[in-house]
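This is the structure I have questions about; it appears just below.
One chain of protein is taken out of this complex; the other chains stay put.
Coming up: chain A.
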Amino acid sequence: MRAQFVLSEISVGLRRNLTMTFAVIISVALSLALFGGSLLMREQVSTMKGFWYDKVNVSIFLCNKNDAESDPNCAKGAVTADQKSEIKTDLEKMPVVDQVAFETADEAYKHYKEQFGDSPLADSLTPDQMQESFRVKLKDPEKYEVIKTAFSARPGVQAVEDQSEVLDSLFNLLNVMSLAALFLMALMLLVALMLIVNTVRVSAFSRRRETGIMRLVGASSFYIQMPFIMEAAIAGLIGGGLACVLLVSGKYFVVNNWLAQQISLINFIGWDAVLTKLPLVLAVGLLMPALAAFFALRKYLKV
């Protein structure tokens, strides 16, 4: 196998079908970017799930003295020390409960400050405006309803909030988005593959003289097919490279420089998650077009 000969055949082939090659590169790049994006979105969901489900499942917010007028649940005034200890012992008795933590108003204030920083709203708050709450961790996050029925009507309880319920809708949204990305990816990939098949057909036709002679003088079918497969593989690899650039810049510009600034409660996937996807994206970018070309050749190139 003479490398120089093969390389020159490939570069001639790529240039001959420049527009086609471009179309292949772009469609491969888009489909693989969507592929990587959907993988990352799944990973984001599972990181977030782990993060949030680990922290807290259900919050029981207790009445403070300010709520007495505004909230009918707290019409009897602020929660008393007896009510609090009763709730706590009852909670700890329940089999679904894993851990119970009590958050004082001061702590709530501190957390709030941490989350919202120096915004004017945070400045106007004082610790005694914050609510005390029980943070309940469940053995099974799905059993939230049990806590809600048991405690929401209790005196001194303002509200029982299942945070996982809020999160679940977010997770669902993300899952739907990643499925949508996968679906789009499948479509784009189909487009890419059809383009590759067509490119191979055109270039097999335009090179039929060469390939015919190669066949006659006894070039091996591998040798004859190589330039076509390499062409597709190189275009695919360039597309895969572009997809990697898209993913990295997506992580940098969208996640790090925008989303992470806007939403501080979520910890987003790190660089390692992105970087570990890149080899996969490149490998798919290289192999899929090469395989498509290989199968197209069986149809369009007699060997």
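Heads up, the rule we're going with is that a residue touches a chain if its C-beta (ideal position, glycine included) is under 8 Å from a C-beta of that chain, and two chains touch if they have at least 3 such contacts; residues count from 1.
Heads up, the rule we're going with is that contacts and distances are computed from a predicted model.
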Of the candidate names "Iron-sulfur cluster assembly scaffold protein IscU", "Acyl carrier protein", "Cation acetate symporter" or "Cell division ATP-binding protein FtsE", which one corresponds to the UniProt protein name of the undepicted chain? "Cell division ATP-binding protein FtsE"
Among A:E43, A:D71, A:D168 or A:E210, choose the residue that contacts the chain missing from this document, as touch is defined above. A:E210
Of A:S220, A:N257 or A:T276, which residue touches the hidden chain? A:S220
Missing-chain contacts on chain A, rising order, are 1-2, 5, 209-210, 212-221, 223-224, 303
